[in-house]
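A short write-up of the structure that comes next.
Yeah, one chain of the complex is gone here, protein chain that is, but the others are all in their spots.
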Amino acid sequence: MNKVQNNKAWFLVLPVFALVAFSAIIPIMTVVNYSVQDIFDQNNAYFVGAEWYREMLSSPRLLDSLLRQFGFSFAVLAIQIPLGIGVALMMPAKGRMAAVWLIIVAIPLLIPWNVVGTIWQVFSREDIGLFGWSINAIGIDYNYASSPIAAWITVVLMDVWHWTSLIALLCYSGLRAIPEAFYQAARIDRASRWAVFRYVQLPRLRSVLIIGVLLRFMDSFMIYTEPFVLTGGGPGNSTTFLSQELTKMAIGQFDLGPAAAFSLIYYLIVLLVCYLFFTIITHQDKVK
Amino acid sequence: MSLELKSVSHVVGAETYLDDISVTLNQGSFNVLLGRTLAGKTTLMRIMAGIEAPTSGSIIMNGVDVTGVPVQQRNISMVYQQFINYPNLTVFENIASPLRLSKVSESEITKRVKETADILQISQFLNRYPLELSGGQQQRTSMARALVKDASLILFDEPLVNLDYKLREELRAELRTIFKERNCIAVYATTEANEALALGGETTLLHEGKLLQNGKSQSVYKFPERIESAKLFSEPPMNLVPGSLTENEITFEGSVHFPIDDSMRQLPKKDYVFGVRPNHLSLSPRDDKDIELSMTVELAEISGSETFIHVYKDGFSLVLQLEGVVDLHINSEISVYLPPNKLFVFDKSGKTVKFPSTAVEV
Partner (left out) sequence: MAEIHLKSLAHSYSKNPTSASQYAIREMDHIWEDGGAYALLGPSGCGKSTLLNIISGLLSPSEGKVLFDGVEVNNIPPEDRNIAQVFQFPVIYDSMTVFDNLAFPLRNMKVPEVRVNTRVNEIAEVLELEELLSKRAKNLTADEKQKVSMGRGLVRSDVSAILFDEPLTVIDPHLKWKLRRKLKQIHEQFNITMVYVTHDQLEASTFADKIAVMYGGQIVQFGTPRELFERPNHAFVGYFIGSPGMNLVEVERADGGVMFNSIKVPLDNSINAILNESASTNIKIGIRPEFVHVWEEPTDGAFECRLKVVEDLGTYKILSIDLDGVEFKARIEEDAPVPTDKVYISFPEQWLKVYLDEYLVDPTHDALEGA
């Protein structure tokens, strides 16, 4: 639909353009610039073309991190989505309790991320943490500082605790949008609770879930603060995800060239996965 | 003030919403846009209003080309299907809102709001909020807001469709009276043929984005130029039977024959589709030239003021509209009388080649 143009509006947008250019576009171009140079210090930089890209893409350390990252994102999505839907289904639709529950569910989302990391760090300690101590008390050997498996479980649990609420709240609003008549018709059709979920609620949660999955995927793929505070990437590098790897390289080792190349690759991976996901889903829509 | 659309088309991607529409609307006229859902009525009204620009063609208001001019600069108002009012303003403020934007004086605002509220009979609700009112009252508020502005073009997009049947009748009658005294151009979109007839004025038939016919409502009704127009502008639907004409006979569906009527003698002898309105069929002959058909009753629908009888025979079916209450049993055999001079004849391309001879020019 062609809206009739009112060109004066462009002037109002100019300041935003300027701001975005300054704070986003110029820095990105700087990164691109760095990624094709070997930088020793401020005055010594040599153009190396695509060398960094080649090195990054073949570095085993990086590929390991990449795999760990994918693993983490999938694990987290696989738990958060069904759990979020479940929580949303259990929350009351109206009345005073609805408001109370909304607040309770929203609380994890409001906590600063490094605080989340710190909470879980203490919570999972085998000596003074409630969770860590309880698990050990049952007889299971649990120490996230020494066991990679324990570290993974802790990191995943922390993310689930932190972000399931987002999915839950999105689904909650999606559920409220379903007209009463659908539930009534399902009752008359003698549908079981499961059938009502599968045929009435789930199809209508589709658009909301697409947003939820995209958001959670992007966020989990770029996660930095919480695992860094919790495990520092350890034990060893078992919970070192891509962003931490990148930071180590850029700031720790001051390898600006490879780091720049790496961050662009990182950015492109996220873009590619999201694009694929979105295209598949909307293509399905068109085909139907 | 006049509004002219010249070869207006609107194509978006692969969809053609409007195809080469040319029409002129005159000052003080009440124009009905009649068409099915998705025929293009809403698109056409949005283009008239200036909310959208057509992909080709031009719009001329009072001789000035306004095709690119945005809606805020044109003097129009619009009333929608859903009763759209500002929920946090009282009815008074709602009606006053367009005037406040044009910086009219406070006393003038009060005067005009009260006048308009009187016309639409909502004066007693001026201090209430729209959501406290019934559907009919909310829609009256929307209309008042549209009328108070004294716009030169007022558009109604199926405004009565969400209201009760009786309310619709009443509001329609009121609309007619309101617009009799005004000089603006009113455009009213609807899917119901009966509404077009009840509102009078001029009717424009839209079908799949194309303009089929345009003229005084009763004229278009009595003289549909194409079979699509006849189908669109009749309620109950016109009876249509394929058949053919030979030297001496009219044949329906190859099975029923009767002598040709004088008015049809000049027509070329070939296949046609014949049409007859349900209320022109009867159970007793009105004239000795009437064609007698023996048919079986399939269904009788009694509405009180009229009865609709569905009959069938040998591959074709007809609907009769009779006055009052007629009780007939299903599967009974009856004789249906058809006056041949009331037949419409449509050729293969859909063009009307013969109108009923008793139809009088309006």
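A and B are the chain letters, set down in written order, and residue numbers restart from 1 in every chain.
Operating definition for what follows: contacts are C-beta pairs under 8 Å (C-beta built on N, C-alpha and C of every residue); 3 or more make two chains touch, one makes a residue touch a chain.
If you're wondering where the values come from, they're calculated on a predicted model, not measured in any experiment.
Screening B:D65, B:E115 or B:D164 for touch with the missing chain picks out B:D164.
The residue from A:L14, A:I128 or A:A181 that touches the chain not shown here is A:A181.
If you put the hidden chain back, the residue from B:T116, B:S234 or B:T352 that touches it is B:S234. Residue B:N194 is the one among B:S9, B:N194, B:S263 or B:S357 that touches the chain not shown. The hidden chain makes contact, of the residues B:S284, B:S303 or B:S349, with B:S303.
Not every partner is drawn; the one left out touches subunit A at residues 179, 181-182, 184-185, 187-192, 195, 199-200, 202-204, 288.
Listed here are the subunit B residues that touch the chain not shown: 36-37, 134-135, 164-167, 169, 191-194, 197-198, 200, 218, 221, 231-232, 234-237, 277-279, 299, 301-305, 308, 310, 321, 323-325, 330, 358, 362.
One rule holds in what follows: only the chains that are shown with their structure count from here on.
Between the CA-based centres of subunit A and subunit B the separation comes to 55 Å, rounded to the whole angstrom.
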